[in-house]
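With one protein chain withheld, the remaining protein chains of the complex are depicted in position.
Which chain is which? They are A, B and C, in the order written, and residues in each are numbered from 1.
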Amino acid sequence: MFKATIYVNYKPSVLDPKAEVIKKTLGRLGQTNVASVLVGKYFELTLSADSKEAAEQQVDRICDEMLANVNMESYRYDVAAVTA
Amino acid sequence: MFKATIYVNYKPSVLDPKAEVIKKTLGRLGQTNVASVLVGKYFELTLSADSKEAAEQQVDRICDEMLANVNMESYRYDVAAVTA
Amino acid sequence: MLQTEMSPETIRVKKPYLDWGLTEAEYDRYAELLGRLPNYTEIGLASGMWSEHCAYKFSKPVLKGFWTKNDRVLMGPGEGAGVIDIGEGKAVVFKAESHNHPSAVEPYEGAATGVGGIIRDIFSIGAKPIAVLDSLAFGSPTDPRTKQLIDQVVAGIGGYGNAIGIPTVGGEIRFADSYAKNPLVNAMCVGVMDKAKIQKGKAAGVGNALIYVGAKTGRDGINGASFASAEFSDEAAADRSAVQVGDPFMEKLLMDACLEVTDRHQAALVGMQDMGAAGLVSSTVEMADKSDSGMVLDLDLIPQREPHMTPFEIMLSESQERMMLCVRAGSEDQIIALFKEYDLDAVVCGHVEAGHRYRLLHHGEVVCDVPVSALTSDAPVYHQASQQPARLAHPAADFVPAVPDALATLKQLLADPNVADKAFLYQRYDAQVQTNTCVTPGSDAGVVRVRGTHRALAMTTDSNGRYLYLDPEVGGAITVAEATRNLVVSGAEPLGITDCLNYGDPTKPEIFYELAESAKGITAATKVFNTPVISGNVSLYNETNGVAIYPTPMIGMVGLIEDLTTITTQDFKQVGEGVYVIGATGADFNGSLLQQVLTGGVAGTLMPLDLAAEKAKQDLVLQAIRAHLVSAAHDVADGGLLVALAEMSFGRGIGLKATVDLPAAQLFSETQGRFILTVPAAHQAAFEAMAGAAATHIGTTEAGTLKVTATDQTIEAPVAALKQINMEGLSCQLK
Partner (left out) sequence: MKAAVLSFPGSNCDADLLWAIRDICGEEAEMVAANHTDLSGFDLVLVPGGFSYGDYLRSGAIAKFAPVMTALKAFADAGGYVIGICNGFQILTEAGLLPGALQWNQSLQFICEPEPLVVANNQTAFSTAYRADQTITLPIAHGEGNYYADPATLAALEANGQVVFRYAHNPNGSLNDIAGVTNARGNVLGMMPHPERAVEALLGGTDGLGVFQSLIHATKGATTVAAN
């Protein structure tokens, strides 16, 4: 079995309203020392595959086609073997 | 400066319709080898602080009060020093 | 990880049931009904079924007094929702439900699952849900916790209703300190159906199958709120959560599938019930009870989300989006296939049996074997002591407000969160999906057309804890009257009501008094207005640190508009129209918003309500609207006459010039039974002939300015400036 940990977040050029709100709220609460906020999604998939490469290939496709919208988001992932 | 990476996800007993739909869809697309799906949020904050401990303390509070809904979500984080 | 199941004898000694809300006397009664000591599962079932929520053990004697039947009522209280005939072969189905405690703990999901639950009640009858309304009450909006509560509750209601595709067309948001720690979140759903297809929650016919459909059963909400809060305080259990999460997508599929069953598979279907409080046990045992049947369920067949669930957990889980069907033997496959088409779990999990036992099997063992009646009709009912609260025995002297500057007072009231514009909140609800909404939130009632007829339904929710705090009986009647007013001014004839009775701890005689007296007032009013109570819900123990909320019955009411061309809204439509007031104005300030704003509370003897006079006025308003004489209509409520006139001017920025034979202070009086109508010049003679002395002509609509001359002051201001104040009153506070 393999476990894939996947991170999806907006591309830097996209203004993220969620991150803006968090930053603003922190500011309002006096926590002005927080310089930047990034909000993303992460996913953990466990999957069976013949090899790490095969798992990575499948995970890449799932990210590209489903978990991220590549028009505005980018993704990265780690795949590691785990004992089932 | 410190960088905090924060992970928030549902506690195990909470129903996550997001994960259910993703898993079902993958199944429908024939990717039945995906055994489990977990969906979470992640955040990256950069903040200035006098010490790593101080940064951790602040991050913990931010998680507890803002980023996670502790009724149903749990969180974990790593804080590391970075050059500004 | 889980509680090890105690033996019946250990249960008797250790009394774990005390934590689940049962008393020792109740335990003894249950053991007597069983003729032996209950086991762990059996006592668990009783704790759910004997709760106030399922058994109405404190409120039943009060609810019995409600007037529930007239010639239009097709089904009164007792089923998932009540049903009223609306003609042309159609019926309207509606009910309201409170989710106060879940929303206080987890506002988004609490509110969302409140909406999800009430929607299931409607489609369990076979009706297509056509509208949702929400009645909310909070503490001061300046409190940071309250701001967050409001945001999350509104998000949760919208999150569910928008996604499932049922418009939220009305509701209310009220503010008083008494709700600060105990917000009220009441949701109402309205559905429409062919009256020939009314469905009941029955499980009759030996050998017929029980089919479980929808979401899997998880460990959420087990044994209701008490279990949940016990867990939250327990740090050791921090990675377990009992919060129920709503899945509106699942419910949309479930709704469509169930409606297809009631529409097209009537012959196969015996009964259907949603799983609400006390989940599986309450749905199944009530179905058995209503049909005088016995029943057996095999818990191994119940779809489960988590491994190793105990019978106790499976039976008392309050996982959302689940339904129970009773289907004729031989038709199971046909029904299961239908649900499979919607990609939903559907499994036969038990059968109707001869006799009157309720039996559960788990891993091949009988884990429960009790008489059905032990969980239903034999549940205890308590006749509580009732005692008038001290504050009512010696009311304060009448409140006489000083209003040196009526314009300033008007501005103050327009900015008060109770009156302030709530559009920025209800715009987070989809009010138009299904494309039948004729009047969206913002007028006195939401109006939804009934496709396939020439009719529309008007609907509203109303509550006014301030009034009930001063006089529960009169306040109860006023709440009903206020709801009827909101319908009548929209052009509708009131049909009937649903309610959520929100009170404190009923074992306190003063609280029980409030409950019982307000029910009396509600009953008196429903008889006069011909609006029977067809469904409802009770929420007790709304207290913080021993202090109860204002007694707050929420009245949800639906009315019928027989002709779409008579739908009326509150906005002034054109300049140059006559403005009329129906109903005299007195000096009624006790319990008024003005008293609340000026003194920070309410006191004194509540103004009276003359039900017969009120009915006559409402009939006149409706008659005039149906005769197409009226261009706008609005009732006078919170804040009095001047506030009502200002509200009418905001929609299109059209003001008025009027003269009233009253001192300026009385422009803020809350004398009951008043209406404002506008009448186009061409119809004024006809209207005056119809109304006679009942209507007073006070002035004419005018462009841009509101000008009212009282006997001692003239109030004049640009409509736009007043509107701005009204729009910012709440929205700025919540930023």
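Throughout what follows, a residue touches a chain if its C-beta (ideal position, glycine included) is under 8 Å from a C-beta of that chain, and two chains touch if they have at least 3 such contacts.
On a predicted model such as this, the values are computed, not experimentally measured, just so you know.
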{"item": "Touched by the hidden chain, restricted to displayed chains", "value": "A, B, C"}
{"item": "Option touching the unshown chain, where C:L301, C:V381, C:L564 or C:A613 are the choices", "value": "C:L564"}
{"item": "Option from C:L301, C:C438, C:A686 or C:A717 whose C-beta touches the chain left out", "value": "C:C438"}
{"item": "Subunit C, residues in touch with the chain not shown (by the definition above)", "value": "155, 158-159, 162-165, 247-250, 252-253, 342-343, 423, 427-438, 440, 449, 564"}
{"item": "Touch list for subunit A against the chain that is not drawn", "value": "10, 13-18, 21, 65-67, 69, 71-72"}
{"item": "Missing-partner contacts on subunit B, residue numbers", "value": "17-18, 21-22, 25, 28-29, 39"}
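Following the convention adopted for this analysis, only the chains that are shown with their structure count from here on.
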{"item": "Gap in Å, rounded to a whole number, between the CA centres of subunit C and subunit B", "value": "37"}
{"item": "Subunit A and subunit B, separation of their C-alpha mean positions in angstrom", "value": "10"}
{"item": "Whole-Å gap separating subunit A and subunit C, where each centre is the average of the chain's CA atoms", "value": "41"}
{"item": "Shared interface positions of subunit B, touching two or more other chains", "value": "none"}
{"item": "Contacts with 2+ other chains: residues of subunit C", "value": "none"}
{"item": "Subunit B to subunit A touching residues, read off their complex", "value": "1, 7, 22, 25-26, 31, 33-49, 58, 62, 66-67"}
{"item": "Residue ranges of subunit C in contact with subunit B within the complex", "value": "105-106, 108-109, 215, 218-220, 232, 238-245, 247, 249-250, 305-306, 319-320, 343"}
{"item": "Residues of subunit B touching subunit C in the complex", "value": "10-17, 20-21, 24, 69-72, 74"}
